[in-house]
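Just dropping this structure here.
Excluded from the complex is one protein chain; the other protein chains are retained at their positions.
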Amino acid sequence: MYSLAELADRFGLEFTGEAGKTLTGIAALAEAGPGDVAFLANRKYLSQLASTRAGAVILHPDLVSRCPVACLVTEAPYVAFARISHLFDRSPRFLPARHPSAVVSPDADVHPGASLGPNVVVEAGAVLAAGVVLGAGVYVGHDSRLGAGTRVGPNAVIYHDVHVGECCVIHAQAVLGADGFGFAQGPGGWEKVCQLGGVRVGDRVEIGACTTVDRGTLGHTVIADGAIIDNQVQVGHNCSIGKNTAIAGCAGLAGSTTIGANCTLAGGVGVVGHVEICDNVHVTGMTMVTKSITRPGSYSSGTPMTSTRQWKRNAVRFSQLDAIQRRLAALESPGKQPDKG
Amino acid sequence: MYSLAELADRFGLEFTGEAGKTLTGIAALAEAGPGDVAFLANRKYLSQLASTRAGAVILHPDLVSRCPVACLVTEAPYVAFARISHLFDRSPRFLPARHPSAVVSPDADVHPGASLGPNVVVEAGAVLAAGVVLGAGVYVGHDSRLGAGTRVGPNAVIYHDVHVGECCVIHAQAVLGADGFGFAQGPGGWEKVCQLGGVRVGDRVEIGACTTVDRGTLGHTVIADGAIIDNQVQVGHNCSIGKNTAIAGCAGLAGSTTIGANCTLAGGVGVVGHVEICDNVHVTGMTMVTKSITRPGSYSSGTPMTSTRQWKRNAVRFSQLDAIQRRLAALESPGKQPDKG
Partner (left out) sequence: MYSLAELADRFGLEFTGEAGKTLTGIAALAEAGPGDVAFLANRKYLSQLASTRAGAVILHPDLVSRCPVACLVTEAPYVAFARISHLFDRSPRFLPARHPSAVVSPDADVHPGASLGPNVVVEAGAVLAAGVVLGAGVYVGHDSRLGAGTRVGPNAVIYHDVHVGECCVIHAQAVLGADGFGFAQGPGGWEKVCQLGGVRVGDRVEIGACTTVDRGTLGHTVIADGAIIDNQVQVGHNCSIGKNTAIAGCAGLAGSTTIGANCTLAGGVGVVGHVEICDNVHVTGMTMVTKSITRPGSYSSGTPMTSTRQWKRNAVRFSQLDAIQRRLAALESPGKQPDKG
């Protein structure tokens, strides 16, 4: 329970309205009641402001005059919302303790301030710092390290020689350090290349549920500080992901791909192996990145959705595109022999 | 072991052939032997009918005259096959019991008719109804609820505050209730938005292996009764999936997407965030849904597969499409200044 003035003070916000107004929860603008803080960060929802029943709304200074209730005012309302959201977090806390069913090697170095859930397995040489939380069934392999405050969701698997920094969040079923997909085409079929490198993850990295980050073949696969990765993402061996880069769900990076800092890859993006993407690149959803990107900016591929009936016609024409352009060229230069293409 | 007449009677079918014929199994039309029931639902396989060695074939009335063996006759042969298939299910049954290795909070409410496999973890406040089956290693978080008859495959993870209805099937490694991908771009990098909502799943929902359904940011992520979701699907925070909607493998829904009832999304479809798809929409495989769909029907995007050699030419032309259309416009109106586009 917080007063309006207390929230403003704690998060460096201006406010309008009664300083002592009590706020006990946080909710969406349309659903919020008189005890709730709400927020307006996307002007798409501006129409909901006039009728909101929220106790207070976090919003931009421009919008104060339109708000029928108390305001928490900031140039960056979504950031303020993010920060305030933590006050109302009721998710379960895990106390520093080792569940009796945890199987911890005597040769592991586990800080007494770490929390190990039921059926956790920690192998020899592993190092877990203070405040580490391992959910039920988590596996931490030989010589792997988790920094202070890093939390790992149930049943996630950290293979051997994987170092994760401080204050990271790794969700359920994520896999760090499975073998990269490295095979040589031998005379009798595929021959496995041993995957001898590890994984190195910086601080404040988030890795989503069912996301896989392969170990390096020789050197390491690297994820820099502050990178955030959604669910169902595949990060191939020896990839390098830059600082504060965000990768949305279902994206896939083939091996030895380098992505710079402050990039955003939208959902379903695929990046071919052995290319480089420079800093400050945005790639829109489901784009197929088949070559390096050397200039900041936004990149896309794909075709727009239409009715299937219309799509079928256009898709047939796509298959004839090269011919279409040659026909066009022939019309433009009637005398010329058509290019064999 | 069933007689032909018994099957017909139990499932409301007509039959031709000897009423007392014994049927002991179920098999595909081409592989079935004299003790097997087979079915013909897709006319693509009609050529296999004449030579079938099945004991009886489930088929449409139109095809009875072409069938060399006994028939189980119905307008909806695939539905009859689905129902009869359950008679021949030999998959393992799990008795109501709690494996001694299960770790169950004394503050959880577990019905004695639930079956808890080895290494299951059930946290405080969780409620498991009669007939719930938790495979080995399943995790059920604080205050989560599973309705009567719901089965969960090995190592699946149900985070806290996830409610699942009755008679659902959740396959191995599925994750319900991991954090949504919510971050604000702060001055020093991404700042996490606490994901305070839960997940609400209706009755008779199926959720595939390695599928992830994120919890809501403020309100809940919702999956309505009878929806079926295949493997490797990503459902973002605050999505809402309508009744009886089917989503095939590898599809991905970004956050706050609403999908109506009776929709089908084929494999690999991607849906951008904050859009709405109305009821009765079909989206073909790998389509990129970038805007709301307000009318029932079938929708598509993408380009058809060709040889790589031909594709390369057409793909180059795609990059020139805007120029091609301007060249065309210039030919159509020779006097006019070309549009700057």
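Order of writing sets the chain letters: A and B. Residues in each chain are counted from 1.
We take it that contacts are C-beta pairs under 8 Å (C-beta built on N, C-alpha and C of every residue); 3 or more make two chains touch, one makes a residue touch a chain.
Keep in mind that this is a model prediction, so the values were computed, not measured.
Undergrad: Which of A:L49, A:V121 or A:A246 sits in contact with the chain that's absent?
TA: From the options A:L49, A:V121 or A:A246, the contact with the absent chain belongs to A:V121.
Undergrad: Just name the one of B:C210, B:V272 or B:I293 that touches the chain not displayed here.
TA: B:C210
Undergrad: Using the touch definition from the top, which of A:G25, A:G117, A:G137 or A:G226 touches the missing chain?
TA: Selected residue, touching the omitted chain: A:G137.
Undergrad: If I consider the whole complex, including the chain that's not displayed, which of B:G17, B:G113, B:G186 or B:G249 touches that chain?
TA: Selected residue, touching the omitted chain: B:G249.
Undergrad: I need the residue numbers on chain A that touch the omitted chain, in ascending order.
TA: Listed in rising order, the touching residues are 101, 103, 119, 121, 123, 137, 139, 141-142, 155, 157, 159-160, 173, 175, 178-179, 181-187, 189-194, 196, 210, 212, 214, 218-219, 232, 234, 236, 250, 252, 254, 270, 272, 274, 282-284, 287-291, 297-304, 306, 310, 313-314, 316-318, 320-321, 324, 327-328, 331.
Undergrad: Spell out, residue by residue, where the missing chain touches chain B.
TA: 26-28, 31, 44, 76, 78-79, 81-83, 85-86, 88-92, 99, 101, 117-119, 135-137, 153-155, 169, 171-173, 204, 206, 208-210, 225-226, 228, 230-232, 243-244, 246, 248-250, 267-268, 285-286, 302-309, 311-312, 315-316, 318-322, 324-325, 328, 331-332, 341
Going forward, only the chains that are shown with their structure count from here on.
Undergrad: Taking each chain's centre as the mean position of its Cα atoms, how many Å separate chain A from chain B?
TA: For chain A versus chain B, the centre distance works out to 25 Å.
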